[in-house]
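Mind having a look at this structure? Questions to follow.
A single protein chain has been omitted from the complex, and every remaining protein chain is retained in its original position.
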Amino acid sequence: MNIAGIGVVGTTGRGVASLEAALNRGWTAPGLVDIRGSAGERLPVYAVPPEVLSDKTVLAKARRADRFTRMSVLAAWDALQDSGLAASVDRTRLGVIVATALGPHATTFGFLDGILDFGDAAVSPTAFSHSVHNAAASYIAMTLDVRGPTLTLTHFDFAFHEAVSLARTWLAANRCDAVLVGAVDELGSVMQFVCGRMLRPAADGRIKPFDFSVKPESVPGEGSVFFMLTRDNAGAAYGRLGAVSRDHSAVRSTGQSVQLLDACGLAKNETAYRTALMPGTLTAGYAPLFGSVMTGSAFHAAIAALMLKRQYRYAVPVAENPHGLDLCLETGAAVVDQVFCTRLDCAGRRGTLHLSAVR
Amino acid sequence: MIERIVITGMGVISAAGLNVPETLDAFAAGRRNVGAVPSGVSPLDFPVFAVRDLPAQTESSPSSRTFLLACHALDEALTGAKLGRDLSALRVGVCMGTTVASQLNDMGFYTAFRQGGDVPMEPVEHFLKSNLADAIAREVRAAGPCVTVVNACSSSADAVGVAADWIRAGLCDLAIAGGADELNRIPICGFGSLSVFSKELCRPYDRDRQGLNLGEGAGLLILESEASARRRGVATSVFVAGYGAACDAHHLTAPRPDGSGLETALRTSLAEAGIQPQDVAFVNAHGTATRDNDKVEGSVLARVFGPDIKVLSTKGFTGHTLGAAGALEAAFSVMALLSGWIPASPGFVNRDDEIPIGVVRERTTVTGRYAVSTSLAFGGNNAALVLGRDG
Partner (left out) sequence: MQPVDRDQELVGIRAKLKELLVSNLNIEGITPDQIKDDDPLFGEGLGLDSLDAVEIVVILQRHFGVEVKDMEKGREIFRSVNTLANYVYDTKQGQK
């Protein structure tokens, strides 16, 4: 598939340029939030600043939309604009696939508040209808007038991988001529509490992707990344997004390649990443920029696409390297033929996204 | 016309019955197993279609009711397909639709969180292990593509469509596809707040329909490439012939009045099947019995198939089972193709002048080889499946 456009909404701001600026800038310290319901505990987080979500023009039809949906709509809108195809793409041949691990949970809890505070018979229908996982896809379709298939899927580890794989299937089956594929996850106050209890927040605010620790540390993040994907014969803007592989033996690295590791402290144990390293490739990981996100693979895919388009490499934001890996330590022009984005789940299952440059 | 994907096994569970034979029996008898909201679920007083006598779980680990419903239908489907519980030797994908099972909405956890102090984390840990498709995949040791579709009320119709696409694309040879949803306080309160519940038994397509009744259940299909079924030595005459999906891009909770999204989904599914509207023996309509759904859907069905098309709604037997509805009704359609009749649509008495078609009032013989099942959802999703039977 051809990556024709990208939209990003994250802690670093909105738009591909904001992500690129963050990559050039390097690591910045996370924010600290008070964990609701705790005795003064604080959690380092990479949150999306409210002003990033305040676009009244794009969100004109989304007055009721929550943060989850706003992040999604803005990223999808930007991906379509970035592709330059907004005016020409046939809306009946455009599809949307939204991947999420946790869905709009802040709105779900808001709905539960209604039940607990006012009883079963006096809850908000607006909160209920926005708490369903596919609310964001619905708003994307309304905002961009998408008349093709729209699908929201959920999985805790490989939601984005499955979404990319499904987009490929849709294009191959001729269901669409283009698909807006994206990932979104938010970090509401209840989830901050859950993170505080179930994860090991990094005391120094640094995610260490190359520690491969038995007790990895995290800095919870949030955001949304969308890709406008078309068939290969369309003009290439960023590069190609190939097959998603679960089986690592099938992935071959040729030319100048980089492997991005999704390690971000969400797995209970990250030692298995050592076994997933591809020989002869430079290793990198940028979770310290955007945070620990279950659908963080989408951020890495966007960074990979930037490397391929710009023929550029970005120094890893946190370079602690106890295992002596061949890390990407310098920022600057470089030949980049292929980028592999690798994610492992708790059981050591792998998912790898394969991106390649178009010459 | 695209490659057909054969159906080698089916499992259904709903208020109408715990399996295919029981369900056909309820359909034939016109039995409507409706009741009050089970105690402990919600104090709201609406008729619902609960699954009574769900066999108790045998394992020690806690499982959600949604998962238990899915597993119950899974067993029937696997048995029908001559498969055991260990599919690790095959290339198997799992695609399941659901609604509430995808949310972290445990009341015990959240109440404790609001109160502060000692918050039990077990519900969260359990939630993080209970992605429906993932849990089913673990159950049968499937290692192929694995997706939980959360497209609200069209979730499991879309899941069947996605799984068929996977097989055609060669991502797997066999797929477990369907959906499950339990009666749960969240949708009961939510649909209540939207004023879409009927205080009486639901009356799909009737002039005096007052809204829907909620239900619960699971529907699962075993889908395979013809080559896979042949390799396994399993014979079948039924198949998924086509799938279409299109978004309304209109409103979060209301269907597009002109029904153009549903029409696109229907025409796409027929084109994939390589058939014309007149080749369709009957349509299993979404037919929720809300004012809006039936009006828009009925108009589109009349437009696409003509006013004489045989249409039924099984919601009067099962209630609206949300994430399970699409797959359950696909299975019901296949059951009708195999048995040669469709049941009367319970609750339908008088035609609505605003809807150019009615649903069948009595058990009706069907002779054709193709059936269509439609799903309309929150968010403007529309899905249509074409099911086929060899002549």
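As written, the chains take the letters A and B, and residue 1 is the first residue of each chain.
Just so we're on the same page, contacts are C-beta pairs under 8 Å (C-beta built on N, C-alpha and C of every residue); 3 or more make two chains touch, one makes a residue touch a chain.
Predicted, not measured: the structure shown is a model, and the values here were computed from it.
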| item | value |
| --- | --- |
| Listed residues A:Gly10, A:Pro125, A:Gly291 or A:Gly351, member touching the removed chain | A:Pro125 |
| Residue among B:Ser193, B:Thr264, B:Thr314 or B:Ser333 touching the omitted chain | B:Ser193 |
| Residues belonging to chain A that touch the chain removed from view | 56, 63-64, 118, 121-126, 129 |
| Residue ranges of chain B at the interface with the undisplayed chain | 193-195, 251-254 |
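We adopt the following convention: only the chains that are shown with their structure count from here on.
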| item | value |
| --- | --- |
| Whole-Å gap separating chain A and chain B, where each centre is the average of the chain's CA atoms | 30 |
| Complex interface listing, chain A residues touching chain B | 37, 64, 91-92, 96, 102-103, 105, 108-109, 111-116, 119-125, 128-135, 137-139, 141-142, 144-156, 158, 162, 165-166, 168-170, 172-173, 175, 190, 193-194, 197-198, 246 |
| Sites on chain B touched by chain A in the complex | 2, 42-44, 99, 102-105, 107, 110-111, 113-114, 116, 119, 121, 124-125, 128, 131, 133-134, 143, 145-152, 158, 162, 165-166, 168-169, 171, 185-186, 188-195, 245-253, 260-261, 264, 268, 377-381 |
